[in-house]
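With one protein chain held back, the other chains of the complex are shown just where they sit.
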Amino acid sequence: MGMIGGGKDAFIGAVHRIASFMDGQIELVCGAFSSNPEKSALSGESLYLPVSRSYASYEEMIQKEKLLPAGERMDFVSIVTPNHVHFAPAKMAMENGFHVVLDKPMTFNLQEAKELKKISEQTGRIFCLTHTYTGYPMVKEARQIIAEGKIGKVRKVYVAYPQGWLSTFLEGSNNKQASWRTDPGKSGIAGCMGDIGTHAFNLAEYVSGARVTKICADLNIVVEGRLLDDDGAVLLKFDNGASGVLSATQVAAGEENNVRISVYGEKGGIEWKQEDANTLLLKWLDKPTEILRAGTGYLSSYAKHNARTPAGHPEGYLEAFANLYTNFALTVNAVETGKTPELEWVDFPGVEDGIRGMAFIENVVASSKTEQKWYDFKI
Amino acid sequence: MGMIGGGKDAFIGAVHRIASFMDGQIELVCGAFSSNPEKSALSGESLYLPVSRSYASYEEMIQKEKLLPAGERMDFVSIVTPNHVHFAPAKMAMENGFHVVLDKPMTFNLQEAKELKKISEQTGRIFCLTHTYTGYPMVKEARQIIAEGKIGKVRKVYVAYPQGWLSTFLEGSNNKQASWRTDPGKSGIAGCMGDIGTHAFNLAEYVSGARVTKICADLNIVVEGRLLDDDGAVLLKFDNGASGVLSATQVAAGEENNVRISVYGEKGGIEWKQEDANTLLLKWLDKPTEILRAGTGYLSSYAKHNARTPAGHPEGYLEAFANLYTNFALTVNAVETGKTPELEWVDFPGVEDGIRGMAFIENVVASSKTEQKWYDFKI
Amino acid sequence: MGMIGGGKDAFIGAVHRIASFMDGQIELVCGAFSSNPEKSALSGESLYLPVSRSYASYEEMIQKEKLLPAGERMDFVSIVTPNHVHFAPAKMAMENGFHVVLDKPMTFNLQEAKELKKISEQTGRIFCLTHTYTGYPMVKEARQIIAEGKIGKVRKVYVAYPQGWLSTFLEGSNNKQASWRTDPGKSGIAGCMGDIGTHAFNLAEYVSGARVTKICADLNIVVEGRLLDDDGAVLLKFDNGASGVLSATQVAAGEENNVRISVYGEKGGIEWKQEDANTLLLKWLDKPTEILRAGTGYLSSYAKHNARTPAGHPEGYLEAFANLYTNFALTVNAVETGKTPELEWVDFPGVEDGIRGMAFIENVVASSKTEQKWYDFKI
Partner (left out) sequence: MGMIGGGKDAFIGAVHRIASFMDGQIELVCGAFSSNPEKSALSGESLYLPVSRSYASYEEMIQKEKLLPAGERMDFVSIVTPNHVHFAPAKMAMENGFHVVLDKPMTFNLQEAKELKKISEQTGRIFCLTHTYTGYPMVKEARQIIAEGKIGKVRKVYVAYPQGWLSTFLEGSNNKQASWRTDPGKSGIAGCMGDIGTHAFNLAEYVSGARVTKICADLNIVVEGRLLDDDGAVLLKFDNGASGVLSATQVAAGEENNVRISVYGEKGGIEWKQEDANTLLLKWLDKPTEILRAGTGYLSSYAKHNARTPAGHPEGYLEAFANLYTNFALTVNAVETGKTPELEWVDFPGVEDGIRGMAFIENVVASSKTEQKWYDFKI
């Protein structure tokens, strides 16, 4: 793995590294950790990389790694830069033969995402988008339960992602995370909806198995002086007739990262909350609610494949993230060696999720601006 | 107290009786428990009433009780009939000198509610509407905390009321509760929104202290053949600039009566769930969340006045309901004896809550039918 | 009902009244609320009793009520005095034809309890001991599940009752509750173990269906100057081969009234906590844990009989207490009218529970004093 971005002090870069190291399947062999060559070198040093493989830019990294022999050069890049620097390195990496792991949202705008899809198809490179929450075993279990029809036809989807960390004008102080995420030039046309709304959207479609067809959005800038939405709620209509509510906010003072989802069908419902990630509630119309737990023997092959420890040993965010990396690596390895990857391996977010996420951003911003209630979800 | 409606097998009539008996301040002295005189008599008998005070109709009850001497006749009526039989008995009772406790929603339509308000003002009769959830001590505490500005200016209100009991076409079988609640001739123009949406709306305004000014509603009939909405979600705008989301559904299979509210301000937030009714979470931007508990010494006078036992002895739905009755009785008694009731006593839902609740029903139905996103909340 | 003790400011007297009023089956007709005749009269007045039926002493009450005609005189006494004034009024009441509800623990010592048992047998009077926690519907459900063998043979019982209110030397200030409960002359030979340890013991035997045969107790006086134990833990052996741990403390600073029980059998286990009283967890060796909830249709007749509202409307401590009173009243009424009470009605704590509770106190104190590990549970 070669990393683009994610130098010291970058929150998500460190998370990607932990996630990729955890299962002993992926090795960091090189990086272009910063647009500042000195910082990049320092980061590489602290990560025990040889000097020669800390590059001054991603362009240099891609070019030079390409020249290395097959067993030695990086197999894929992991891109963990702000949104406006997603497309170019991903494009260049794929066009030079490297697979790509990319932090969400996919690109700066929908147009770029569509182009990346084409490049991925043309180059045959494998693409993984890190929508972490669908890496949790009990989220996968929820999806399986619904896919198998256990709770009947889906009728209602509630998904919420409240955070509180942007309750003040944090971008006014020197907070790196807050600064780029609230900057239209780096984040894109949406703030909260791009940063965490896309996670909620992806979770809703992944778990329910249904696709959003119409939306009605209310986006707000709550904190004075902010340039992008920091709060929003969206009414949803799905292709199977279900309706739903998506809310995402970064000004719910006192909330941490409380993403959760409930889906109800004709016969029952499921409920999952990241703060109790190893538990999935399975509710029934006329029977006791069941508490399904990660690591147990009664779960689906998808949930089992994505857990490392027996029930009662909590796995968390980093393991969910690692599931994306490990499934991506298993798939890459299978494909590279001419094998057919298992269904459980290829179950990681890819190009299609990226496109829909970028479409969500564009649609939700457009809907928020119209006077019309229902806005068709367009790609 | 004289009861109108609430004969045997009536769910809410029994609840009203328990709630009124609990604190030993109110005695059931008469009733017109059913439109069927025989059933009314049987109900009266099982409630240990003398035969002479089980009346064949509410009209008879009001007329005959009025003739009894002051210490002997009922002081107020409790009306627990379906919505289409709220207005007439309430009007007649007030016009004949009796105070009124009325089950929510106030009336069959907004027009009746406005008229009842006038009658209440003209007759000086005291009126209590049983929005149970605002009777919980920790809901009162939440209101106080926000009113005192502890969490800063309110920015966001989430209120949800999911139930699952109407997930099937229950009105097709012989279920009395389901039948009238889904019958436009008895329930009014709304089903779910009238039955439980009004509770959620009342809770949101009571706790936040803000008033809804615009709404955007999505009402659904999910179960085939049903005549009124059984599900809905509403985006909210408040007079103080806050926004919110209200969801209410009766088709969330596996949910019981899971009403809950979260309100966030500039500095923190509160969270309350009926299923853990004696707990109020108080969240802070930079400090640990606090768990406030009913029955403790550190609460406001409002929370203290509405609890009967020391912390750790859970009080529930019936006690919350009893708080309405007892506060109503304390107020009636004070007024009747020329005293000024305490602020904590008069803090029960009244005419204004009733009017706004009926307006909610009419606005939410109208909003749901328009193509326009934001609908002005009109009274 | 005639009440002995429980005047103004008495915590448990008010609880008994609420519990007895709630279901509209019991009426307070007289009382001897205090050993001070003036205070008794004032209490009677505030409870809307006629002056003639506020008595100066329980002796007077029993004698005078006995002379009243059958339909008018009290049917039973409710005794809510400190422990040293349990035996004499209970004895006198039964010997004069009145049934008895008595606050726990039964008496001042085991000898008195045994004598009371004899009197109850001789007079045929019905006796109810208010071990509140076994009045909860989900505690009854737990007992039924175990009695029906669903979790297999019981192997392990954990019961805990932590409180924190005696963490300081509260009896040094003017706290009435603390004063008598820590006074060997009023409370008996045990403090914490008599006050709440007996509840835990009763709960353990009621739910598990097994009987304690050996104990190993560690009682402590944690707060300096206190005269009776305020903390303790007891290892238990049961007649069916199971073992267990009982802990009870009143110095767990920050705890309210956190009584809870877990029982494990060969195939599964149950878990109940008063702080979430409407929930019973049913755990299985190889299947998801089930969340059983009060008010649902799938419960046993015992749980159903003891709930008033549909699932999702929390009932609490006062309702559990009311279940004791209502079942007692139903039983008294059946017996008085020559009918056979239902099995669900007679399921309230009685003489045998009282005897075993007093034996628990005596055995646990004796065990705590010996150097020997296992102490035979003697009656």
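So that you can tell them apart, the chains are marked A, B and C in the order they are listed, and the count of residues begins at 1 in each.
Keep in mind that, in the parts below, a residue touches a chain if its C-beta (ideal position, glycine included) is under 8 Å from a C-beta of that chain, and two chains touch if they have at least 3 such contacts.
Model, not experiment: these values are computed from the prediction.
Touched by the hidden chain within the whole complex are the displayed chains A, B, C.
Note on the undisplayed chain: of the listed residues A:E205, A:E315 or A:E362, the one touching it is A:E315.
If you put the hidden chain back, the residue from A:G24, A:P69, A:G225 or A:G338 that touches it is A:G24.
Here the missing chain is touched by one residue of A:T81, A:Q274 or A:T289, and it is A:Q274. Of the options C:A252, C:A277, C:A311 or C:V364, the residue whose C-beta touches the omitted chain is C:A252.
Listed for chain B, the residues touching the missing chain in the whole complex are 281-282, 286-293, 296-298.
The chain not shown here touches chain C at positions 151-152, 155-156, 158, 160, 162, 164, 167-168, 216, 218, 220, 222, 231, 233, 235, 243, 245, 247, 249, 251-255, 262, 264-269, 283-285, 289, 370-374. Seen across the whole complex, the unshown chain contacts chain A at 11, 14-15, 17-18, 21-24, 28, 47-48, 163, 165, 255-258, 274-278, 293, 295, 308-319.
Criterion: only the chains that are shown with their structure count from here on.
Mean C-alpha position of chain A lies 43 Å from that of chain B. Averaged Cα coordinates give chain B a centre that lies 34 Å from the centre of chain C.
Of all residues in chain B, those that touch two or more other chains are 255.
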